[in-house]
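I have placed the structure first, in the form of structure tokens, so that the comments after it can refer back to it.
What you see is part of a larger complex, with each chain still in position.
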Amino acid sequence: MTLLTCDKLSVSYNRITALKNVSFHVDDGDYLCIVGENGSGKSTLIKAILQLIGTESGTITLNGIRQTEIGYLPQQTVVQKDFPASVFEVVLSGCLNRKGRNPFYGKAEKALALEKLAELGIATLKNKSYRDLSGGQQQRVLLARALCATRKLIVLDEPVTGLDPLVTTELYATIKELNGKQGIAVIMVSHDIQGVLESANKILHVNVEPVFFGSPSDYLNTSVGQRMTGGTTHA
Amino acid sequence: TTSTTSAKSDRISVVATIFPQYDFARAVVGNKADLTMLIPPGSEIHSYEPSPSDIIKIQNSDVFIYIGGESDTWVDKILSAMDIKNKKIVKMMDCVTAVEEATVNNANDEHEDGETHEDEEEPEYDEHVWTSPKNAVKIVSAIKDAVSSVDTKNAKIYESNATDYRTKITELDTSIQAIVSKAKTKTLVVGDRFPFRYFADEFGLSYKAAFAGCSKETEASAATIAELINYIKQNNVKTVYSIELSNQNIAKTLSEQTGAKILLLHSCHNLAKSDFDSGATYVSLMRTNALNLEKGLN
Amino acid sequence: MLDFFQEFFSYTFIVRAVIVGSLVALCAALLGVSLVLKRFSMIGDGLSHVGFGTITLGIGLNALGLNLAPLSVSLPLVIIAAFLLLRISENSKIKGDAAIALISGSSLAIGVIIAAKTTGMNTDVCNYMFGSILAMKKDDVYLSIALSVVVLILFILFYHKIFAVTFDEAFARATGTKAGIYNMLVALLTAVTIVIGMRMMGALLISSLIIFPALTAMRVCKSFRPVTILSAILSVTCFFTGMLLSFLYSTPAGASVVVVNLIVFCLFSLLGKIRKSGATI
């Protein structure tokens, strides 16, 4: 079943076209990796999908999935230096749309948040202030929040940025499990193509206009795919 | 347009900043001079910002009358930057003996003793000199002298106009004096700002007020209001006064808590546009005050 | 001691001031945390100028023959201004404090000009600065109770959404939270609290009730919930203490409350500093 269809999508900022005529679709259980150079419109595409910015033309259709069932990890989160928020509060806020009409978080949500904290190895930071964390720790907290929000689809904009190699490996495993065992569809922007080639089943390469959309193995046979992976294949 | 400012008629021009001196000057000059009130009726004089035309009016005036107190410090600044050789300037506070601003809002009969500031360089004087009719008489004379010295050919008319108005004010003074001397109580309870220092002093009234002076920013303390309430209850005071153009907040509180009625005591320094249009004068406003005093002090 | 409290509470006007004040202080403190974080600390000051400008507009319209109570022109306009201001988010190109400065300067200037060109103004900017917390009427008491019940209930019900939207609006919107609605909610609650508070007790006091408790709580707490709770407690306590001191030493009521808040702020700053350096020493 198709969860998300993007048809001839174009987006522009002021006078600059960031995306032009991009079409692709994500099915149930897909693992889509979006690649491309800096400034090629990847984050713009993600934001358009999540309706954070307006589109110029084209359509985005969600099918059998509500926006409250999507988890999201932004590329940049600018948090005010003086914002008082503990790590647990931040992660818990990912459960916001799970609790339905109940104004408070139940045991289930709290347990989920704790579980994700543990999964990402930051359980000990639970009561620390978010603003006092190191860059990589903050990234992990936001990841845990995204994992909490996810029920059918998770959208990750450069998730391994700033993570150390050990956590990176674990994160890929976590996402793979999410995708494989729990059947959650994944859309991931990444420059670490090597790291995702094993798990992804679809690759979208954009450069304002779409360059490639298909399977990883096909991608590796294109000249652009070769160039992006440095000519070497992984595994 | 340019013509009004450059073409000088033979009539002299008199400019007054606010109502009391405008009223006095109006009585003195009658229709023999061009008279302007700078701050429009109804305006709050504390937050007044002049426009160039105001300054041109002051600059082109032959006689200029202002208070010289805290509410028009901008005038002093303007005058000090202006050539005033050919101008008669009347500063109301210089026409009378100014009293230092009260520091205690509940000043009673002994209010003189605690307050000797002889060693102080720049004492703050209470600017509401006109509230005492005796002072008003002096100011009228000063204005008369000023306009007469500029416009000598009409000096006679000014002299007789001034005499007439002084008589009216003196009559008023006597009638208020009579009311006060017959009154059962000689204490004013004012649930508002208190610009009546000179008024109270002249008639030997003591006073209890929510605020010390007339400044706008003061907020009352709980103790002061409690004290006023106790005073009203203990002395069975029937009337709380409030001043013109006030939101009457404190007066209403007092009235609600004690059952005392609210009456107006007009301090004359700003008046509503409707009053101005219907031709109110210092004397007419003070007469109303006299009536309200008669009601309130008995 | 007991005698003192007995006397203190024997005056209806004090009882009213304490009730109204504490309730408004509670609401202001709750909303204050968001306001401070969103850079709206000066909103009380700014709105008081808007209040001045719109009142002169009302009087001006009257002078033109339109028979409207100036207040009926002013109140909605101030609420609209508050509302527009508060919809400015972290992502807007004009930041909260600049927008406040803009709106407050403009209203003041427009007010001055309207006043000069029509009837003159009898409403002073300062009227908005210093209200009269001691001059509450019965209606004010009911109004403040109603207001604070509404603010309290809505705040508690939507506490988690408010947190999410304040912390990271983009994430909240991306995951399907109607950020717009909650922003509007906070804006409306704040607008009403400030406008009512301002009319009842002056811009000085309501401004301070918004910023002080939140800033004080942030000195020692590092999570959102403790900050919110502590600031609510501090706000009410400081208000009450301020009123007591004002009664004891006959100092102006509103100013006393502000000074108590200031003292508590200094104490907590010190506390925060000590707790910090405890480690490095």
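Letters A, B and C mark the chains as written, and numbering starts fresh at 1 in each.
In the analysis below, a contact is a pair of C-beta atoms (placed from the backbone, for glycine too) under 8 Å apart; a residue touches a chain by one contact, two chains touch by 3 or more.
These numbers were taken from a predicted model, which means no experiment stands behind them.
Student: Since only one instance of every chain type is displayed, give the whole complex's chain counts in label form.
Tutor: A x2, B x1, C x2
In this text, only the chains that are shown with their structure count from here on.
Student: Examine which chains touch each other and state the graph shape they make (line, ring, star, complete, other).
Tutor: line
Student: Whose C-alpha centre lies nearest the centre of all protein C-alpha atoms?
Tutor: C
Student: Could you grab the centroid distance between subunit A and subunit C? Build each centroid from C-alpha atoms only and quote it in angstrom.
Tutor: Going by mean C-alpha positions, subunit A sits 40 Å from subunit C.
Student: Taking each chain's centre as the mean position of its Cα atoms, how many Å separate subunit A from subunit B?
Tutor: About 74 Å, centre to centre.
Student: Return the residues of subunit C touching two or more other chains; collapse runs of consecutive numbers into ranges.
Tutor: none
Student: Tell me, which residues of subunit B touch at least two other chains?
Tutor: none
Student: Can you name the residues of subunit A that touch subunit C in the complex?
Tutor: 50-52, 66-72, 74, 77-80, 82-86, 88-90, 92-94, 96-97, 99, 103-105, 127-129, 132, 145, 149, 155
Student: Could you list, by residue number, the parts of subunit C that touch subunit A in their complex?
Tutor: Residue positions touching the partner: 37, 90, 156-161, 163-164, 167-168, 170-177, 218, 221-227.
Student: Sort out for me which residues of subunit C touch subunit B in the complex.
Tutor: Going through subunit C, the ones touching subunit B are 11-14, 17, 63, 112, 115-116, 119-127, 129-137, 202, 243, 246-256.
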